[in-house]
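Below is one structure. I have some questions about it.
Take a look at chain A:
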Amino acid sequence: MAQYHQFDAIVVGAGGAGLMAALYASRSVNTAVISKLYPTRSHTGAAQGGISAALGNLEPDKWEWHAYDTVKGSDFLADQDAVDILCREAIDAVIDLEHMGLPFDRTPDGKISQRRFGGHTNNETKKPVMRACHAADRTGHMILQTLYQQCIKNNVKFFDEFQVIDVLVENNVCNGVVAVCLATGETHVFQAKATMIATGGFGKMWRISSNAHSLTGDLPAALLRRGLPLQDMEFYQFHPTGIYKMGILLSEAARGEGAVFINNKGERFMERYAPTMKDLASRDVCSRSIYQEVRAGNGIDGKDYVYLEFRPEVVNRYFQADGNPRRVDAAYMEKRLPDIIDFVRVYMGIDPITQPVPIQPTAHYAMGGIPTDLDTRVLADEKGTIVEGLYAAGEVACVSVHGANRLGTNSLVDLVVYGKRGGIRMAEYAKQASLRPVKQDAHKMGEAVLSAIRDNPGRERPSSLRRDLQTLMDQDVGVFRTGAGLEDAIDRIKALQERYKDIHIDDKGLQFNTDLMEAWELGCLLDLAEVTAFSALSRTESRGAHYREDFPNRDDQNFLKHSVVWKNGGLRVAYKPVRLGRYAPTERKY
Partner candidate 1 sequence: MSALISTVRASLTYRGREGHWLWLLHRVSGLGVLLFLILHVIGMSSAFVSLEIHDRLLEMYKTPPFAIGELALAFGLIFHAVNGTRIAILELKPELWQKQQLATRLAIVIVALLAAPTIIIMALGSINAFFGPGAGH
Partner candidate 2 sequence: MIKVHLKIKRFNPEKDKKPWWGEYDVEVEPTDRVLDALHEVKWNIDGTLALRRSCAHGVCGSDAMRINGRNRLACHRLIRDEIQNGQITIEPLLGLRVIKDLIVDMEPFFAHYRSIMPYLVNDTDPGPRERLQSPEDRARFDDTTKCILCAACTTSCPSFWARGEYVGPAAIVQAHRFIFDSRDQGAAERLEVLGDSNGVWRCRTVFNCTEACPRGIEVTKAIGEVKQAIASGKVR
């Protein structure tokens, strides 16, 4: 027996995007947040570097410059009207966060402090600009905490540790979601006029990943099963500096302070790949360069990693070689990069002040996701048909502001700007719409999937399937891709999907059956992996994070467009044009 709840608006996911939406929606309509984690556990809390907004607190800046940098970073695939909204509204959103109590670091005169970040420039001088607002190196943590605090203040209703397993969409109308209460194992049906999906990324389809264990793409997979498409799934960002074998992220800030990549010959190899920006080239470029070194046999010990050097003497040596008068010492590094240095000490047991740090690119951020319009309304196809009552924002959504490659700090901007926009739009919509009836057996489809897993007497362990999936994704749907590799990957994913039908789990109980939920999440990852590989196979060009060795060049003639992929029955791709604006595509050099 399912339990029923009714709300004007529900938000699935309690990360930055979800909480921002909930906060704004709850100001005028009855709103609930459903999250499979306690809100403060959301992965937004892991974000370190900062949130960009052209406040101009320390030096001149304009939101138009921010917009241009974003478009260039996206390799011109971003929709420029969406980027304009992002960068213009970022300013108010950041001020809004400050008013909510976010403890930003301060300038000497008491304003929000800002710092430089990769790819953010003064368009006139072409020099890096101080645009990233930050709270030490815990900006995401503070955003998440602040938004949660405000939700408590405003008595937003939370359903913590409720995992959504199905979205009630039929004929392009959404009536709510179906969720499992993890503590009891009971099914709950949430009926709502407006439903927002803000469930974050899905980087757990790769083995080396900066993403949390919980980022398994449950909701995008649920939408696929309900016949809705996903957009730009081939664009997945690999961050160059993950801790070797673990994937834990070491922020770009390290290289901002002078850290460099070194191969087994002791060379600073980025000089060859990006002569101007060198180690501070964009993320896609650095990740590719690292793997090119590995392929050339220049990985450390012949393995698939290189060193990130932040030993002061090494950093200073390269400052000198570059004619840069700056010098650093151990104390300075400790002060500027406390968390990162701590991560290296705790997880690698080495001291980055005296030893080089083994790093490798790590799966980090999904540029693609659920297609939406500028008001975060979910789109059912490439023509722009709207799914009534369904919204999406945050990393899970694709408006698209990040195009083929996201700029550092822009995800947090995306969360608050489009989260807020979505919340406001949902409330407006919910005020004039009426609650649509849901079928008595609405929960059956989701429940059936779960009980099929629970009762399956099969032979396969979900964990071995997951390992196989992650290994093949690392190999063939990673930084480098080829047509043959992707075709092979799709075949192997399909084989895994077959094996998935033969899984068994140990836990047959109801309460906190994490065995069951993990197995279900694996099913979601398999579906998303298939769509990702298929989208990548369909795009026969290289752009941003998507690099095809067999098509190494950008092809604006044929591919200045977004992919939209369905997976009902078979896989199907359609395309829609990029919305250009002020900035015409040019070659992207760093």
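Heads up, the rule we're going with is that contacts are C-beta pairs under 8 Å (C-beta built on N, C-alpha and C of every residue); 3 or more make two chains touch, one makes a residue touch a chain; residues count from 1.
The candidates came about this way: all candidates are chains of the complex that A comes from, given by their letters.
All values derive from a computational prediction rather than experimental measurement.
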Single touching candidate for chain A, where 1 or 2 all sit in one complex: 2
Touch list for chain A against partner candidate 2, complex: 37-38, 40-43, 45-46, 95, 98-101, 103-112, 135-136, 138, 141-142, 145, 149-150, 152-153, 183, 212-214, 246, 248, 343, 346-349, 461-463, 505-507, 509-515
